[in-house]
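Other chains dropped; remaining ones untouched in position.
As written, the chain order gives the labels A and B, with residue 1 at the start of each chain.
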Amino acid sequence: MSKESMTIIVFSDDLDRALAAFNLANTGASMGLDVTMFFTFWGLRVIKKDVVARGSKSFMQWMMGKMKRGSAKRLKMSQMNMLGMGTSIMKSLMKKYRMPSLPEMIALAKEQGVRFVACTTSMALMGLAAEDFIDEVDEVAGAATYLGLATEGKVNLFI
Amino acid sequence: MSKESMTIIVFSDDLDRALAAFNLANTGASMGLDVTMFFTFWGLRVIKKDVVARGSKSFMQWMMGKMKRGSAKRLKMSQMNMLGMGTSIMKSLMKKYRMPSLPEMIALAKEQGVRFVACTTSMALMGLAAEDFIDEVDEVAGAATYLGLATEGKVNLFI
């Protein structure tokens, strides 16, 4: 192990939690940490393309995907959603304070070499295939890959 | 410390989070890690027997227990519950992909030597006693026991 490292499991698709995860990942990368983000369960939605074709999915998987349509652009906050008002107020405040949006934070993470891994087990459950993800995703892997990295990591978070 | 170890605090009784916790615990154990799971707050419900007698509980504790009736078999997902439809679709998909159910994952964890600890502080609040838990539970203990293990752990997660 040459460099200190950090792993983040992104389990949730709440906008607020995704922002927290990417803020930590980007700050860590800028400080010289090796950062890996594991997207699992609802968190897969953060790295999903905006439109997913039905393809060869079973009806149930496709329905599962339908119910959770959307991508990083469409996530909502975990609280105060109130017909989207909380989410749009927050997006306005982020713009006002010149904070990067979630899609911008994803691009910045890739630029800084943050590694994106999609969890294979969850992909089957959520009806998603490798081609449904944005190009920034490096790898599709399971819990053993995660634990191999986490046992070497200085900081491991489940968000 | 002879063997590398991992601790997982299971705080939630969402089916999806419980599945993630057991997937990590079982993968860790199969990789040779010493794994301890601490069940606290709503997470106690994951290791509860399906029926809990009133016994000597106070009315308030008993009511607290009533409100959160159920066990690993009855947990629901944190999202998309829609009258149980999301949860049952996911259970179907898990069966289709031959993934173990939560009760099967609990049994597998015990077979592999994963240690189950129930949090004493939360038990009082949730109106639960040691005899309300499934036989797989090894120990009833508090935060000091958890921290003693976590300070030696390579990976510590709060799920």
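The definition used in the following text is that contacts are C-beta pairs under 8 Å (C-beta built on N, C-alpha and C of every residue); 3 or more make two chains touch, one makes a residue touch a chain.
In this text, all values refer to a predicted model and were calculated from it rather than measured experimentally.
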Homomeric assembly size (copies in this file), of which only 2 appear in place: 3
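Basically, only the chains that are shown with their structure count from here on.
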Separation of mean Cα positions, chain B and chain A [Å, integer]: 25
Interfacial residue positions of chain A with respect to chain B in the complex: 9, 11, 40-42, 58, 60-61, 63-64, 67-68, 121, 124-125, 127, 142-144, 146-148, 150-151, 153, 156-158
Chain B to chain A touching residues, read off their complex: 4, 6, 16-17, 20, 23-24, 27-28, 30-31, 33, 78-80, 86, 89-90, 92-94, 96-97, 99, 154-159
